[in-house]
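Got a structure for you, questions after.
Only one protein chain is missing from this complex, and each of the others stays in its spot.
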Amino acid sequence: MSVRRAMTVPRVRRVAVVLGLVALVAVPHVGDAFQVTLVVRGLVWATLAASVWFLLRICDLPSLGHAAFFGIGAYTAGLAVTRWQVDNVFAALGLAIVVTAVLSLPIAVIAGRLRNMQFILVTLAFAEMTRSLATRWAELGGTDGLVGVIRPGAWPFGLDLSDATTYYYFALAVLLAGVALLVVVVRSPFGAVLRGIRDSEQRVAALGYNPLVYRVAAFVLSAVVAGSAGVVHTYLNRFANPTDVAPLVSARALLIVVLGGAAIAGPVTVAILLTIIEDALSSHTDRWLGVLGALYVVVALANGAWNPAAWRRALVRRRGGATPATHAADDAPPPPARRAATLERTT
Amino acid sequence: MTPAEAVFQLLIGLSFGLLLFLLASGFTLTFGLARFVNLAHGAVFLVAAYVATSVGGPGWRFVLGVGAAAATGLVLSVVVYALAASRWRVIGERTLVQVLLTFGALLVLADYARSHWDGLPRSLVAPSALDGSWAFAGSAFPVYRLFMMGAALVVAALLWWLQERTSFGALVRAGVDDREMLAALGVSTRRLFAAVFALSGVLAGLAAGLGAPVLGAAMGQEFDILVLALVIVVLGGPGSLAGAFAASLAVGVADAYGKAFLPSFAEFTMMGLVIVVLAWRPAGLFGTAET
Partner (left out) sequence: MTVLALENVSKSVGGLDINRDVTIEVGRGERRALVGPNGAGKTTLMNLAAGLTRPTSGRVVLDGHDVTRLPAHRRARRGIARTFQITNLLPSMTVRENVAVAVQAGERSRCNPVVPWRRLRTVWSRVDELVERGRLTDVAGQPVSTLPYGVQRRLEIVVACARPAKVILLDEPGAGLTSDETEDLLDFVFTLGDDVGILFVDHDIDLVLRAATEVTVLHLGAVLTSGTPQNIATSGILDEIYLGRAAHA
């Protein structure tokens, strides 16, 4: 009885998270410079995936345009160093956050009224607009983008970001800060309202909340996290270019969230693993994109069987208890397709 | 911009728009009826286009090329459907799993095209009878485009006849309105879906084949075409052929004008217009308020 109690779901999850963190912290000590850089790319994607996760899983808004905010952050970081004489990575980060927040606001207001396919389209259209601008505007370097971006200083921490290991920990810090921020928000009263709107916009509106305002705020927050990922990306590669704003970027981020499941740890893990897998694949074959596609197909088809949340519920039911309620339900059950009342009777 | 130039570009735009309609009509039907987001549709077009350029050739071989493209479209679409149907209970209602599945299919198809044709763009020469241009408004309007418009209109008319005048079409229209009711009436929705997928594949293949002398086949089309199809379907209203028709023409003309008169900002303007339309009319230009 006590062993079973000890192995409750939240506890297993916590252990897994701690192990994952330990592994991430240990990476620079076990890998060479190339491998470390590879994992940094994974961390960037994890940060972007976290931002898409927040919109999709907490707000039920599937964005196919987060490349726009990623790109805005990336280009702002590049411009900060090459044009605006900003020599502090935290200042650059702050600047990117502000710029992304401001530019995301109009599209947030428009998209906030839309659902499903229209939401997908409007976010995609916005990303394509941004990409068009990035490609055509001479000021932004055109198809070559911004090159020669030197990693800035890190005052007040006297760190040298050009060192691979130091930069790794910077990227990890950004990821953890982003994830922590999102988790805090999900667990806050504001986050509770967001989840309520996801479950039933009508009910929440009937209680006096304005769903649009909440959605807009959530959208901007998500955009800001995506923008931060862009900053890390630019300083990692030392350039920013229009491929950062490509539809493939948005699609990949969305796919990672789909693959990763309901809790935030999922997409974060998938992002890092997928980056490593893709690298391994591409060094073995030219046709790695095809292999990846086949993998997606297989996972999609197996998806009926792959449902950790359902497994957990079945496991708990067999033990004869109700599923323990957690306040921070970032573990979201599949959204209800219809508001069907269960017709069980108590007699 | 002189009025003559404006009309010229209008015709260019309409011809492209009609081609887009062939492509988008299949997409809107599969989405409207089966609620299925088929992201592989653009990649089907891509492979069909490459097939058209390979099989097709001068003279009568052109027809062969178009036919082969249509057949390729048919086969590939049915394969995608078969994959989805194998797990329909899970995939059928879940948009995100569909996205995963069809995006994976897109990558596989695009990769196949890239490796089989070395990633190089290809084109197809129009049959000599349709070569040449028509002196119009001080410019030379390609005769082939006129043929393309005509052919696309014929297909569109057939499609309209199919939807409005046959029982198959009635079933499709009914299914778009209320799928559950259709199933409750004993109609085999699986076979209906398969037929609609097959049809959408044929249409995409025809678009690829007919468009080959103008658009050719090139890597990247799997995304470009997909984006346009998505725009058309959402603006026109899912499941509505009339909406798709109007939206296709609008997109085609907007594309032509954009490229002709604002070349640096063509995509920017088009996408900006899409956003404006959605801000003003969230349900699309012709859609009903559909969730």
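By letter and in written order, the chains are A and B; residue numbering begins at 1 in each of them.
Convention: a residue touches a chain if its C-beta (ideal position, glycine included) is under 8 Å from a C-beta of that chain, and two chains touch if they have at least 3 such contacts.
All values reported here derive from a predicted model rather than from experimental measurement.
**Student:** Based on the whole assembly, the unshown chain contacts which displayed chains?
**Tutor:** Output: missing chain touches A.
**Student:** One chain is left out of this view; which of A:V22, A:A138 or A:L207 touches it in the full complex?
**Tutor:** Within the whole complex, the residue contacting the unshown chain is A:L207.
**Student:** Touching the hidden chain in the full complex, which residues of chain A are there? Just list them.
**Tutor:** 184-185, 187-193, 195-196, 198-200, 202-211, 217, 322-323, 325, 327-329, 332-333, 335-336, 339-346
We take it that only the chains that are shown with their structure count from here on.
**Student:** Using the average of all C-alpha atoms in each chain as its centre, how far is it in Å between chain A and chain B?
**Tutor:** Going by mean C-alpha positions, chain A sits 32 Å from chain B.
**Student:** Going by the contact rule set out above, which residues of chain A touch chain B in the complex?
**Tutor:** That would be residues 56, 62, 107, 110, 113-118, 120-122, 124-126, 128-129, 131-133, 136, 247-248, 251, 254-255, 258-259, 286-287, 289-290, 292-301, 303-304, 337 of chain A.
**Student:** Using the touch definition up top, name the residues of chain B that touch chain A in the complex.
**Tutor:** 31, 37, 83, 86-87, 89-91, 93-101, 103-112, 115, 223, 227, 230-231, 233-234, 238, 264-268, 271-272, 274-275, 278-279, 282-284, 291
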